[in-house]
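First up is the structure itself, then whatever we jot down about it.
In this view, the complex is presented without one of its protein chains, the others remaining in place.
Chains here go by letter, A, B and C, matching the order in which they are written, and residues are numbered from 1 within each.
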Amino acid sequence: MKDVYMDNAATTQVKKEVVESMIPYFTENYGNPSSIYKKGRNSKKALDESRDLVARTLGATSREIYFTSGGSESDNWAIKGVAFGNKDKGNHIITTKIEHHAVLHTCEYLERNGFNVTYLDVDKYGMINLDDLKNAINDNTILITIMYANNEVGTIQPIKEIGKIAKENNIYFHTDAVQVIGNIEIDVDELGVDLLSLSAHKFYGPKGIGALYIRKGVKLHPYIHGGAQERNRRAGTENVALIVGLAKALELAYEDLESHNKYLIRLRDRLINGIMDRISNVKLNGHIEKRLPGNVNISIEFIEGEALLLSLDMAGIAASSGSACTSGSLDPSHVLLAMGLPHEIAHGSLRLSLGDFNSEEEVDYVIENLTKIVQRLRDMSPLYENVKGDN
Amino acid sequence: MKDVYMDNAATTQVKKEVVESMIPYFTENYGNPSSIYKKGRNSKKALDESRDLVARTLGATSREIYFTSGGSESDNWAIKGVAFGNKDKGNHIITTKIEHHAVLHTCEYLERNGFNVTYLDVDKYGMINLDDLKNAINDNTILITIMYANNEVGTIQPIKEIGKIAKENNIYFHTDAVQVIGNIEIDVDELGVDLLSLSAHKFYGPKGIGALYIRKGVKLHPYIHGGAQERNRRAGTENVALIVGLAKALELAYEDLESHNKYLIRLRDRLINGIMDRISNVKLNGHIEKRLPGNVNISIEFIEGEALLLSLDMAGIAASSGSACTSGSLDPSHVLLAMGLPHEIAHGSLRLSLGDFNSEEEVDYVIENLTKIVQRLRDMSPLYENVKGDN
Amino acid sequence: MYSEKVMDHFTNPRNVGEIEDADGIGQVGNAKCGDIMKIYLKIENDIIVDIKFKTFGCGSAIASSSMATELIKGKTINEALKLTNKAVAEALDGLPPVKMHCSVLAEEAIKSALKDYSEKSGVIIEELKDFEPKEDHH
Partner (left out) sequence: MYSEKVMDHFTNPRNVGEIEDADGIGQVGNAKCGDIMKIYLKIENDIIVDIKFKTFGCGSAIASSSMATELIKGKTINEALKLTNKAVAEALDGLPPVKMHCSVLAEEAIKSALKDYSEKSGVIIEELKDFEPKEDHH
């Protein structure tokens, strides 16, 4: 059977070169980087080189890069670390309604612990309004945390402008760039961000490893206490192999960013156009231009997302949905709702996220099968029946 | 040159079978376990099976096993999670002076945040006194956290008795079992522990992956907020490959625990006896019987640990020391000091920790070289000169 | 996640469609919650001679509809009234806990259709006198 993976925003296949780069650090160079002897120094060297590469890629210095267990830990650390570390200055945090749960639930946790959080609205494209941001700032504001690009609809926020506002008001600015790394050239100084989260498994690296960029001078509490690793700020024996893998994946991603983007945009537009041409009552979610190269998010009226995913899976197509049923909760995507989509439309949303390993042929296969599946499900749907009646 | 790795308490080489078990989860089965389609379900299945295996090995149920990024995160989570989750009941925690920094620094952090911590003394063998523990308990005590076996000197605490005392007083009991897993048969019910930390890289698994056992019903805060992973208690895309590796390593470790222990004890005693026979003014640290099978910790008078380690490294021997200079701080091991060793003796301590890949020949090689190195360093030492004068 | 039975009834749902001159029609759920089930009944001499459904919803909603219709097709009204959501779930070899509401929906859709039949035909169904589907707003 066909095996078409179009859920690259959920996670990606680890590139062969990345797997190969990691293996020696399981088998031969297994020393603890804190150790003084040769095997330890070898690990330390790999760690240092990886850190240097990440720093170079982000336009940061090596001492500003801290490795974590992934995007969620980076987000938790950045937000709680700054919040608890700057309680004396204020207790107000600004974020948006469309953040990843790693940010949202962390903010909610802080609300239960004495902090106030403003959740900015977004427009129908998923964009925040910079005036809203300015108006939300008060004397107690210690942190702005706004994601660089959204994982569901791919909308890219005006990070540089946000950075400027944060700086003018002397407020720390964290951005969750998990979906962006490997897709957009990044320079932390140019963007004016103070903290930035990334996660390797979104750019063809392994799961369970990430990093947090922390600008020199930013005051924040450590999150995992213990040994002196990561300059005393993040304890735990370093995940050397996966850190090497993260660095390798990052290197590969930025080696040919341009062709990666060109390729993905071509596939993406072919997919969007194909769907729009073939299926009625379909709407593209997210921003038309300010959008991640691989992201396609559409709402398909009269059908429900999980039924769609199951059907696609049976055709060998891996995709995801913002619908209730996939997550075990009954609420549809908070992102789509924040963008003003009615519940019933949000339930029928589908995300197809393209990656380097997808082909044009796969895109066509998806269009073909999706068309059939939608027809079949609509034929079963009492909502569609009404519409047909209306015509 | 010789390559003798005798620092298995710091970290271990990943077994070949473990590396092989992980690779498919980078290359083929890279799906996100939260996803509904086949690739996701395959990952979920691997996750479930790994969790089942860990649960079985500890005598727990699968719903009581939570994967983390390692021993440090497990310790931080257990202690802060219980502390913040039970603030209404009390603010007193009991631990020991010889815990790993992941426990000690976490407790110190809690002290800065409104909690009181009692640090129990140990005797010259590194053993706590159960009466001290009983006396330390008060109405505000919400948590006892005592390590199962010490990472430096290998002393094994009376965990079952501690568990009984905790239960009688209705206090949660956490044990850092990072050094124990793979060396001692464990049954959480028999031990009466409520929370238990483990880390894969101590039993021939990969670095950066661990687990926390949380007994059903234990009230604790999540530590990383975000997605619904790990039953809503530990967010972040699961590190599937390394979790599979952890389970495989655990399986292998408990498959032939007895022969592993017999073998290590034989090597250990040969090493201890060899050193005692050949080098004067040497003292074995830790308990003679209640001791991890692979642990040798000795104090060698008149010389300093780092100089010793450097010299051993030049002979191709990887070992560690409780001395100042290895950690970048100027204090010698807090464990040795708590056991009553004078600073000057603690500075000259050496830990040789044996593992499955060590051979008798290697042990003899170490004895041979250590003898020469100690002689050479003592010849340089003004302290030794005085001693010679005394004779 | 799903049993083979669920997948079978999702992939090849039985009794999909409408009945033009249905004797009873019941619809429960709402689009906001992500599932709507509509049941059409043809009843002759107290016997459900034909039944069709249309469902907007997830895999288990569709499978539950399919299974429920299968279970009462050809049965008497009394037998149909005894169909519980648990029986539907069991016939599907179980549903994940978060999906049990789908089987409730199926039970209630059938009861709604029977009530509609009762109202239209004047045939009194004592058990449904006070029936109100609960799954409308969850």
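By definition in this document, a residue touches a chain if its C-beta (ideal position, glycine included) is under 8 Å from a C-beta of that chain, and two chains touch if they have at least 3 such contacts.
Just so it is clear, the structure is predicted and the values come from calculations on it, not from any experiment.
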item: Residue among B:303, B:317, B:339 or B:354 that touches the chain left out of view; value: B:303
item: Contact residue for the chain not shown (choose from A:22, A:36, A:298 or A:363); value: A:36
item: Residue numbers in chain B that touch the chain omitted from display; value: 302-307, 310, 314, 323-325, 328-330, 332, 342-344, 347, 379-385
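The rule is short, and it goes like this: only the chains that are shown with their structure count from here on.
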item: Mean-CA-position distance for chain C and chain A (Å); value: 41
item: Chain B and chain C, separation of their C-alpha mean positions in angstrom; value: 57
item: Chain A and chain B, separation of their C-alpha mean positions in angstrom; value: 34
item: Where chain B touches two or more other chains, by residue; value: 36
item: Touching two or more other chains - residues of chain C; value: none
